[in-house]
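All protein chains but one are shown in place.
Right, chain A next:
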Amino acid sequence: MTVTTRTSPPARGKRSPLASAGLHTTLLAASVIAVFPVLWVVLTSLKPAKHAITTDFVKEPTFDNYRYLVEETSFFTWFGNSVLVAGITTVLGVFIAATTGYAVSRFKFPGMKPLMWTLLITQMFPMAILIVPLYNLMGQMGLLNQPLGLIITYLTIAVPFCAWMMKGFFDTIPVEIDESGRVDGLNPFGTFWRLILPLAKPGLAVTGFYSFITAWGEVAYASAFMVGDENLTLAGGLQTFVTQYTANWGPMTAASVLIAIPAALFFLFAQRHLVAGMTAGATKG
């Protein structure tokens, strides 16, 4: 069940013009619904603040909102915080997860079944049960408002999922490669490090990407653990534009665009493998 580029089944008979029109109408409507909110945010970010709530598609286009964002707010501090937290989470998470994914994929050892189940079950942990103990723990260790606290916390989300996805990727690498490594006198670590890991680069990229996006978009922990303008990550910072009392839509939409563009570009490259990894890992268990 991989989502790869494959030629679709040959057209079965010809569609009637009516069916064809119906198909295009439905897809067009769905596409408009999918794209419109995003498009609207982009358009609004280019309007001067006083026109932010008008319905015109384009009105006196300007970069004022972006200028305001850069000059008057801590946007780049938040951006930097997010990059730092998400980046380190990704590197640590993927590295830890890769060895486990490999061990679970290739060896049969006592404790494997329980480990697999634990990995699966921890994915369903609501943050609601971990957030209070982690908050208290971080408070005691003085890690509240520190990027490190958030990184440690995000590992709880990233590691189980990454290990599970890496197992799926390693499963697709033929075992003959491991065997050839063994014949050539490599021990399992050497086989893993020199032969399998280079082959699993796409898998590593996708898991890395997944953990980055998860950390990038996380809201609950970030809202609870980080306070003070200079400590916020993007998810917290964006909330400061639109509170119960004020609605600063212009800069908010500009910030949204700047946050979304890099994520969306990466995403569109990686998404095919993302789904393949998730579903393969879960069903081949």
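Following the convention adopted for this analysis, a contact is a pair of C-beta atoms (placed from the backbone, for glycine too) under 8 Å apart; a residue touches a chain by one contact, two chains touch by 3 or more; residues count from 1.
Following the convention adopted for this analysis, contacts and distances are computed from a predicted model.
J.: According to UniProt, what is the chain that's been left out of this complex called? Choose from "Sugar ABC transporter permease", "Spermidine/putrescine import ATP-binding protein PotA", "Lactate utilization protein" or "Molybdopterin-dependent oxidoreductase".
T.: Not shown, but named in UniProt as "Sugar ABC transporter permease".
J.: Just one of A:Ala49, A:Ile96 or A:Leu197 touches the chain that is missing; which is it?
T.: In the full complex, the listed residue that touches the missing chain is A:Ile96.
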